[in-house]
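Only one protein chain is missing from this complex, and each of the others stays in its spot.
All chains are identified by letter, namely A and B, in their written order; residue positions are counted from 1 within each chain.
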Amino acid sequence: MIPELGQFALALALCLALAQGVLGIAGAARGDRIWMAAARPVTQGQFVFVAIAFGCLTYSFVTNDFSVSYVASHSNSALPLPYRIAGVWGGHEGSLLLWMLMLCVWMTAVTVFSRHLPDEMVARVLGVMGLVSIGFLLFMLFTSNPFLRLFPIPPDGRDLNPLLQDPGMVMHPPMLYMGYVGFSVAFAFAIAALLAGRLDATWARWSRPWTTVAWAFLTVGIALGSWWAYYELGWGGWWFWDPVENASFMPWLIGTALIHSLAVTEKRGSFRSWTVLLAIFAFALSLLGTFLVRSGVLTSVHAFATDPARGVFILIFLSVVIGGSLLLFASRTARIGLGGGFEPVSRESFLLTNNVLLAAATGSVLLGTLYPLALDALGLGKISVGPPYFDAVFAAVMAPALFLMGVGPLARWKKASLPDLAVRLRWAFGVSVVAALLLPFALGQWSALVSLGLLLAIWIAASSVVQLRERVRNAASGAGVWARLATTPRAYYGMLLAHLGVAVFVVGVTLVKGYESERDVRMGPGDTVELGGYVFRFDGVREVNGPNYVAARAEIHVSREGKTMTRMYPEKRIYRVQNQPMTEAAIDPGFTRDLYVSLGDSLGPTQWVVRVQHKPFVDWIWGGCLLMALGGLLAASDRRYRVASSRAREQAYAAAPAR
Amino acid sequence: MLSKAITFVLLMVLAVAAWGKEAAPVAEDPVLERRLQTLSAELRCLVCQNESLAGSRAELAVDLRNQIRERMRQGQSDEEIVDYLVSRYGDFVLYRPPLKLTTLLLWLGPLLLIVAGLAALFYRLSRRREAPAIELTGSERERARALLSDSGRERL
Partner (left out) sequence: MMRYVLITAFVALVALLGVGLTLNPREVPSPLVGKPAPNFQLPQLHEPGKQFSQKDMLGKVWLLNVWASWCVTCREEHPVLVEFAKSGAAPLYGLNYKDERKDGIAWLKQFGDPYVLSAYDRDGRIGIDYGVYGVPETYVIDKKGVIRYKRIGALTPEILKNKVLPLVAELNKG
């Protein structure tokens, strides 16, 4: 009964989504106040029904209702409760339902937090999101229904893939989807502005906080995914340029460009068509990612069970949504004005140059991801494009962008002077060059790549210090330093924090790539191995029983200069239902290094293959991402986005002529 | 239960007996192993979904690693080994696609994107400087001020 209820709720949600799309877009077009006003409650109603559907599926998981096909193939009665709940999004159908739920959360957030925006704008935004929602609901109901029943009812389920039985599974997909789906808000704002024929600074200001928040979620989602792969896959890698990873990374890159482009558009009213295009691209890449992951056109480590019918559906959906948007864009760009002018050397230009580099980086990732497919489709043979390609190309494209990050924030809007910038930044530059040249010696071994990575990271950090110092100095005289710092808007601190996050991230990547070391050894009880100044002693293996697995758990004693540091317990697990071996690495995290121990094959009663790894500064990678996300949230919480009920603003919008 | 306890005691005895021994590396020749590791990290495991030969635990990957190890012992260079694998499995095994006519666009693409992007940007910027920005009329300016009510503050 409950699954049927869930399905019914989805069907009702579809009806409401239809109503939302029509009321929103047609209402705004006709200028019908009642229709426009109705879009809000209809949206909230859709949220309620999708939440009910989600609750129904969760209930089926929690109560082990294996008559539901999806539950039977992704759960088991022995599965611990938290994983039964996370199992809801452990497969294709349920993850789509999570996606839908997130879309509804965002739409409802728009209805709640956009009270100060003109009704017409909100109605159009909700209308566009309603159309997106129709697509996903149809997709779910026709090709990927999570509520289908199974007969005969199996006695037990086939269990959740052991890889997914991990705390990472509980957090990673919701965060990632919040980010992915969040770009639909930026997209909807862009389309709404195109429909209204009013692309101006106000539009940019309205969509900025939404875009930034979505970006922050996506940042956290990707970082969690990378961290999860790092500790769960057992080989210590944290990014593999797999198509699925690229699918989430491309919208992030374009989203980053979009955030900066929105800044230019808001401040100067210029480059509006480019900004709109980026908003469309960010969402298009989210949809493309969905297609790549769920259609089976590319091989990937963690693709969903694939089905060509699903691929065809998403492809049609993608063509309609993005093709339609591009046509709309093409028909309206002629009417988009130029906006305020600025000189070739100005903060605007620096931001836009960075934009071009980010877009080129995205293009390169897309090229590498789709190139094998293109060659195959043209019958020119099969190739693989993997980490060696992406590492080389991506680093080369991003290095100049990182350099510009140090300059851009110091440049004046409208017109800046290069000699002036050079003078202001000379100390920051000197410090970073000297530090970058010397630090690698202190860390062990000098290499050009490490030095370059450190140079860029320190450069970003040092120029941030210069910025903050100038800001305090140049503020209106009279106020004290603390007062000046306190009056600095949060958006500014947000930017500083996010940029520092990038610097921290670069340090992590550079040092772990430059100095990580590992040893593969055979160990019996009492054997020791030394790595990175630590001595690892193997104290034997014993068998432990988990709720739904058996494991061989080794005890490794770690000491440094004779002093006991910690004990580590890597495991080799066999999950009973799927009979799949899993390597559960043991990690001793630290500020300057991770120790990473994983258990390989058993070589006899007491002998094991053990891999010990020393990963300097690896946690800075995810720490940097966290700082970026916090910076984004801080910026989005700036007071000026929250000034509600500014009547004057609404009236001004209503009266402003379309340009 | 008892047998487990006995095993445990035995293990401990064994452990003490073997105390302090430096663990032996898995491979007989660590230098060769490092070379194998570096080489196989750039090769794709064919049977796995998307893993390198170095990272995969699939049986074919193990066989191929053994094959590579053997060829290294015979004194073959990395290029010779890669050529052998390509002659058997095609370019598909290479994670670093070779530069040929069909991959020209792949390798030059990023550069083209940057050059084209920057060229377009500078073209736009220079054109923009020549064309004066659209000046707002007095009333428009007022409305704009109302829109950007706190425009006096520095913004990002």
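Everything that follows uses one rule, which is that a residue touches a chain if its C-beta (ideal position, glycine included) is under 8 Å from a C-beta of that chain, and two chains touch if they have at least 3 such contacts.
A quick note: this is a predicted structure, and the numbers were derived from the prediction, not measured.
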Residue among A:Lys382, A:Arg426 or A:Arg560 touching the omitted chain: A:Lys382
Candidate in contact with the missing chain, chosen from A:Phe47, A:Trp106, A:Phe147 or A:Phe329: A:Phe329
Touching residue (missing chain; options A:Ile153, A:Val312 or A:Leu438): A:Val312
Contact set of subunit A toward the excluded chain (per top definition): 277, 291, 295-299, 308, 311-312, 315, 318-319, 322-323, 326-327, 329-330, 333, 370, 372-374, 376-377, 381-382
Interface residues of subunit B (partner: the chain not displayed): 46-47, 59-60, 63-64, 67, 86-90, 92
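Methods note: only the chains that are shown with their structure count from here on.
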Whole-Å gap between the CA centroids of subunit A and subunit B: 18
Touching residues (chain side subunit B, partner subunit A) in the complex: 8, 11-12, 14-27, 33, 41-42, 44, 49-52, 55, 90-97, 102-103, 105-106, 109-110, 113-114, 117-118, 120-122, 125-126, 128-129, 131-134, 140, 143-144, 146-150, 153-156
Interfacial residue positions of subunit A with respect to subunit B in the complex: 200-202, 205, 235, 237, 240, 242-243, 263, 266-267, 270, 299-301, 303, 337-344, 349, 352-353, 356-357, 359-361, 363-364, 367-368, 371, 375, 380-389, 393, 396-397, 409, 489, 491-492, 495, 519-529, 538-540, 542, 600, 606, 609-610, 635, 640, 643, 646, 648-649, 651-653, 655-657
